[in-house]
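Shown here: the complex without one of its protein chains, the others still in place.
Entry: chain A
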Amino acid sequence: MDKSITLPPDEIFRNLENAKRFAIDIGGSLTKLAYYSTVQHKVAKVRSFDHTAKEAASDKLYEISVQEEVTARLHFIKFENAYIETCLDFIKDHLVNTETKVIKATGGGAHKFKELIEKKLGLKVDKEDEMTCLIKGCNFVLRNIPHEAFVYAKHADSEFRFQTTHPDIFPYLLVNIGSGVSIVKVESEDKFERIGGSSIGGGTFWGLGALLTKTKRFDELLQLASKGQHTSVDMLVKDIYGGSYGSLGLTGDLIASSFGKSATAEKEFSKEDMAKSLLHMISNDIGQLACLYAKLHNLSRVYFGGFFIRGHPVTMHTITYSINFFTKGEVQALFLRHEGYLGAIGAFLKGAEEDNPNQYSWGENYAGSSGLMSVSPDMNPMQRARSGTFDMLEMDRLERQLVNLPLLQDPSSYIPDTVDLTEDALAREYWLYCFEEALDGVVKRAVASQPDMPEAAERAEKFRQKYRHKLQTLRHQPFAYGSLTVRSLLDTREHCLNEFNFPDPYSKIKQRENDVALRYYQKAVKSLEKLSWEERQFALVRGVLAVELKHFYLVSIHNCLFCLFFPSERPWLVDCYDQWFERIKGPPHKCALFFVDNSGVDIILGVMPFVRELLSRGTEVVLASNSGPALNDVTNGELQILTEKIAAMDSVIQAGLKEDRLTLVQSGSSSPCLDLSRLDKVLATVVRERKTDLVIIEGMGRAIHTNYYAMLSCESLKMAVIKNSWLADRLGGKLFSVVFKYEVPAGRPSLDSTALTPS
């Protein structure tokens, strides 16, 4: 094996300059290295001009600056043990000025390479218990990575069915299939117990397989197995019964006796057939034991890991089959996207306890992570050739701790995304095409956003390559980063833009649009005031929708502002306006949580008048906007300034702010979409404290691509215009169809009856 590879520094072992807290997990064939680094990247900030200074000779509304920000990032790299020396040398050469003195180590191979590591890196190797690391790592990924766990279905449209992250990950069973099998029951962060195991595991498959077939490598054995027919080696029920054993419900094809037909000296058996029979025997046996333990301990979540499983569709299939058979479908076998990293993650966490990594929320950085099956040769030969045998995972520490929206009806069944592109091949093709088509425009906008930086074009080109490559990967492996959705495509694009220091390509455009829209705010409010109460309620709704639409076409804001031209006559595609109208005739809501969308006319002329009306009715309003930039969405920083400006013109808004009846909070997200299960903890607290009883979600990204089917425990309003003909068609409408979805949770007394009940 070629051990002298050249490592491309900007792709593998990134940010070594600031690396600290190393951990290493050395298994039988793969090494997993983990470290913590800080990443400097550019963030766009907005700031009000200092009014006293009167430098507002500029016609700019506020100041935009790009600042350097330091965030924490976890790096995990997986490579073959053969490269370990090369990698250690590389790390030594690039590691500058680290305060690190020890490296946490786990895995069976840790002692073997102990001296080499200590010599090369000058770090002291500190061994950690393998199982403890495994469980720590498992808890971490289950908690922090959405779509970490999946069900494998070989013959389904999508082989991978990702599970929504449960708010409560415990208790669960982890079946680790290494050379032997360990079955571990995990009850809490610190409480786990090895409740059983089996000596028949991956080592049995490998060792016995090598004896039977004279094939040395584990991968090759699996390949042999995938080509074989076990029925020539195994004795089936039908070989004994001639058919099925009906009274017991055992079908003829079931294996009655593994290797039962090879009990003869006379016949020869093919390597493929024997390998297949062995694979079935071992998978069935492990599955059966896992089921018996799950039953005894009354556990329904069973995760499988270990080298026997890792990235091998063949074994995931046989294990899934076995679990399904033995539990009659009651328990599903679950697998993990980052299963191979668990030990390294856990060892790292052991060493980083003083940094309290479990106190923060983390997010997978799509730009720097390889995705599932990236190094599986038969899955994607192209990618293997490109990035060698290195597989990476990067996790960014999020500034804010993320939690569920307390108003979700059932957090455990909440799925943010409306269409799962992993399962919907047609939709997948369409959206991948869309994003590829839009790439040129995004690149141009990125370059244009940094006119004073000459190397912007070069960076933008790198961004283009990176994102195009991601799209290509997703075309072949839609499951690479969990469920593929419009949201994940958008988020990946944002991650890639950030990666190449385009923190906010829309900042100038947003500023200009905000500026223009502000000038019309008073006029808009005045014209609304002239309307009757009934007329105004409709105009407000229409306003949110119309400007949302207008924005899409916005070439010149002046042309369309006051025509309030509305494309779609009622009834709309989804039209609950009458119910909403009836509702607002009744008592006001206590508090409304409003997830806002775009900058400019949308927020200023659509949302703000609506907010104003709510405040006037006596309803408190919590405006939730993005923490970081995404497309032209208004960020919390921008909204602070805009609201101040509006307050200066509008006494209602002014009073609202002053009396703390209008609050601005950040969502914790930097996505054009909205995941209600990962929101800023402060937002959740405010929502709870204010007894929020109305949630308003506006725009395609937040109300259509995501949350269209979200069930809330209070009243909700989802408003959007469908600005994509394909999607409109999918939903049974036309381009520019309007969705106005007002929902009252089932089981709530209807509003009429509340109104009739004397208080």
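FYI, contacts are C-beta pairs under 8 Å (C-beta built on N, C-alpha and C of every residue); 3 or more make two chains touch, one makes a residue touch a chain; residues count from 1.
Keep in mind that, in the parts below, contacts and distances are computed from a predicted model.
Visitor: Would you mind picking the UniProt name of the chain not drawn here, from "AP complex subunit sigma", "U6 snRNA-associated Sm-like protein LSm5", "pantothenate kinase" or "Large ribosomal subunit protein mL44"?
Guide: Not shown, but named in UniProt as "pantothenate kinase".
Visitor: Can you tell me which of A:257, A:324 or A:527 touches the chain that was removed from the display?
Guide: Considering the complete complex, A:257 is the one touching the chain left out.
Visitor: Give the residue, chosen from A:146, A:203 or A:371, that touches the chain omitted from the document.
Guide: A:203
Visitor: If the hidden chain were put back, which of A:33, A:77, A:237 or A:509 would touch it?
Guide: Of these options, the touching residue for the absent chain is A:237.
Visitor: Over the whole complex, note the residues of chain A touching the chain we left out.
Guide: 108, 129, 131, 178-180, 182, 194, 196, 198-204, 206-208, 210-212, 216, 233-235, 237, 239-243, 245, 247-248, 254-266, 269, 274, 281, 284-285, 288-289, 292-293, 295-296, 326
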